[in-house]
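Note that one protein chain of the assembly has been removed; the remaining protein chains are unaltered in position.
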Amino acid sequence: MLRFALSRLLLVVPTFVGITLIAFLFIRILPGDPVLLMAGERGVSPERHAELMAQFGFDKPMWRQYVDYIGQLLQGNFGHSFSTKRPVLEEFMARFPATLELALCAIVLATVLGVAAGILAAVKRGSWIDQATMGTALVGYSMPIFWWALLLIILFSTSLGWTPVSGRIALTHYFPSVTGFMLVDSLLSGRPGAFASAVHHLVLPTIVLATIPLAVIARQTRSAMLEVLGEVYMMTARSKGLSPSRVIGLHALRNALIPVVTTIGLQVSVLMGGAILTETIFSWPGIGKWMIDSISRRDYQVVQGGLLLIAAMVMLVNLTVDLLYGLVNPRVRHV
Amino acid sequence: MKLMKALLTATAMTFAVAGAAQAKTLVYCSEGSPEGFDPAPWTAGTSFDASSRTIYNRLIEFAPGSTETVPGLAESWETSDDGMEITFHLRQGVKFHTTPYFTPTRDFNADDVIFSFMRQLDKSSPWYEYAPGIAWEYFDSTGMATAIKEIVRVDDHTVKFVLTRADATILATFPMDFASIVSKEYADQLDAAGTRERFNTHPVGTGAFTFVDYQQDAVIRYQAFADYWDGKQPIDDLIFAITVDPGVRQQKLVAGECDIIPYPNPADIEGMKANPDLTVMQQEGFNIGYLAYNTRQAPFDKPEVRRALNKAINKQAIIDAVFQGTGQAAVAPLPPTSWGYNDQLVDDPYDPAAARAELEAAGVSGLKMKVWAMPVQRPYNPNARRMAELIQADFAAIGVEVEIVSMEWGEYLAQSSALDRDGAVLLGWTGDNADPDNFLAVLLGCDGVGSNNRAQWCHQPYEDLIQKAKTTFDQEERKKLYDEAQVIFKQEAPWATIAHSIVTMPMRNSVQNFKQDPLGIHRFVGVDKSE
Partner (left out) sequence: MTVQTPDPTLDPVPGAGPAAQPVPPLLENWHYFTRSRGAVVGLGVFMALVAIAVLAPWIAPHDPAMQYRDALLVPPAWTAGGREAFLFGTDAVGRDILSRMMHGARFSLLIGLVVVTIALASGIIVGLVAGYVGGRTDALIMRLMDIILAFPSLLLALVLVAILGPGLFNAMLAIALVLQPHFARLTRGAVLAEKSREYVTAASVAGAGHLRLMFFTILPNCLGPLIVQATLSFSSAILDAAALGFLGMGAQPPTPEWGTMLAEAREFISSAWWVVTMPGLAILATVLSINLIGDGLRDTLDPKLKRS
């Protein structure tokens, strides 16, 4: 197991170096000049332009910029935002809890509902329940979520007025951020109604972000369950006279969950992509929206640092999933 | 440590909240996040709304809702006869904000004024670049950097600006955001602590509101400053709820989550006007959207060709489809709210038949041209692409074939300045200050050819007039010169003047005394809220 873990870890290092190089190169070949964008219609004199470019080190040769960049990274310095002049890491950390909170809620919702629906469909294979669940899952899986978000807003916020349109909590609730997670902070604040308000604001974005993972997990659970239910030892279990619910609960589920857990882990990347759209639509102050804004502002350092941090996070989760997979499924270690 | 700090703030907040059980809170749903809270380095109106117009004051201020200037931190000022010196007499007894991170020990004085300007001028000051990459765009681009020779401290409450040239337009820059007065004492405190970058995140000013807290991309909170020199504000708390999407802003306004919002969707305005709970204010924006021909390129070097094309553009259709009614057809290159606006001008009529005939008379047939459309939404042009499509259809009707060109915004700004640019370009301008010079000279003067003068138009009779106006100190006289310049502009037609936007501010009926600002800033000084 240790050798397996080490070999996986060793693979991560070159990949990460590759990611820094790619993120760096992307930014250098991005057309569009941040100085010009900042100046807007007013324009900027050529001398001033050169001065500002030099301030950011863009006048140095490319390899030199990369070496400097890696040097900074090793010191934990991700550069400064061009637009706000603040450290990129600080800006990232200020927004990351919002995205994480939304993503966690979405993944919990998707897992709970998805696994339940998958088991139900597998157990009632071929029945109308199975067909309805899987039909719905396929629709969810095919959903353009940005449109789905707009529809939900039209229905629940505009027409029915049940849910707030955007934001993380009602403005009347004010307490300082301790953890950055609104659900936790609102409880810590002890203000009546704050927690309810935070939940209220989370509902629609969570549903939207959970839609695709939910569909994927439901489908995955169903097929994993079907596979396991068909296997020989299940028949043995059944022939031993165990009750059907015990069979499903204990034996089938445990074995079926292995691929499901993998699927859930792999949804992290999907969630990050979905967060870009969801956060844009719901004015959710997280990193997805921040990245979009920064790309359109040509905020080089932010895009570069953001890409790096997000990729690192996705890799970390994938690595964890890989290791977990190796732990529960010894066969893969020796492939 | 961080937790400790948070808890400390928490305690402070609880007091603040508890003390004001009946606090009047005004919620402004703003359109974006500020870049920072030091007003001088930034250029976005969003940053100004959140910093200079709430937290700070200037020596000279605009009267609420007007381009007239009134005394601010300077009670009076005078210009020397040769126009080379301006002396400000400062207001006494003005207090800076007391916040959890700063307690002032003295009132506002001449040192603060000198520091506020010198940090932007003196490259050897540690404050010249106090955060990586910080720069003083407005100070440089308005010409302050070259206009100021020195700033003399006459006494505690008198400051003299010695200029390098006589310039009638320089006074108009003192009410601008970059000229906000910051605290020298606070700067010294940060200097000593080695935390200069906090100057931009934890602001201290003399303004009507004290900064309380900013949650990234979400909420900015302010409190009315009890010791404000002009009296405490009628509201107690001011909240900027950052809401980027205009549709969402409108929904939150209707739901009562916002009291007042900027920049609604044009499509929603009619509905809001019909809503009995809402009041919708409208005013012409301080901007101009135009189509600039390249007057150095044949056949657009002929004024008769440009005039003919102008007649083919159906401006009303543009107002309807692009502005959805929130625009006004533009006649002059200046907005109507400017004091230099010539209201005697007559616009080119929309007359495709005449346009076609005039083109033929000028010997132009089978003309193919490019029209550049900006990739971004601007106040003076909410949808350049759509506008270009309409112009394309209009020109097709007189036999001119149009190809629409678009590119990334930075590229667009750079390439549209090129002398040999192919085609006419859609662009516009929002006034930096109230001076007509900011439109007429910056956008159409000979100095701007190859940069801000997108028509590449240098016409001597026009140039003479605006140069003369620059050194004329009497406003009546200047107005006459500008009137004449606009007549020449209309005859020569380097642009098709398209539209001025109409700025709409919807608010709940409970919001009292809000005044729309002609320059497009959002200010809450004097605003009240009824129960």
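Read from first to last, the chains carry the letters A and B; within each, the first residue is number 1.
Keep this in mind: contacts are C-beta pairs under 8 Å (C-beta built on N, C-alpha and C of every residue); 3 or more make two chains touch, one makes a residue touch a chain.
Predicted model only: the values in this text are computed from it and were never measured.
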- Kindly state which of the options B:Q251, B:S417, B:N433 or B:Q516 is in contact with the chain not pictured. B:Q251
- Query: Among A:Q55, A:N77, A:T179 or A:S269, which residue is in touch with the absent chain?
  - Reply: A:S269
- Item | Candidate in contact with the missing chain, chosen from A:A54, A:V112, A:L138 or A:A196 | A:L138
- Query: Which chain A residues would touch the chain omitted from the figure, given the whole complex?
  - Reply: 11, 14-15, 18-19, 22, 26, 29-32, 135, 138-139, 141-144, 146-148, 150-151, 153-154, 158, 215-216, 219-220, 223-224, 259, 262-263, 266-267, 269-270, 272-274, 276-277, 280, 291-292, 295-296, 303, 307, 310-311, 314-315, 318, 321-322, 325-326, 332, 335
- Had the left-out chain been drawn, it would touch chain B at residues 245-247, 250-251, 265-268, 271, 317, 320-321, 324, 375, 385-386, 389-390, 393, 406-408
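The working rule: only the chains that are shown with their structure count from here on.
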- List of chain A residues in touch with chain B within their complex: 31-34, 36-44, 48, 52, 55-56, 80, 82-86, 91, 94-95, 153, 157-158, 161, 164-168, 170-172, 174-178, 189, 281, 283, 285, 289-290, 298
- Note which residues of chain B are touching chain A in the complex, please. 3, 6-7, 9-10, 13, 17, 25, 27, 35-36, 41, 43, 129, 131-135, 137, 140-141, 197, 200-201, 213, 215-219, 221, 239, 241-245, 248, 251-252, 255, 257, 378, 408-411, 413-414, 417, 427-430, 432, 451-452
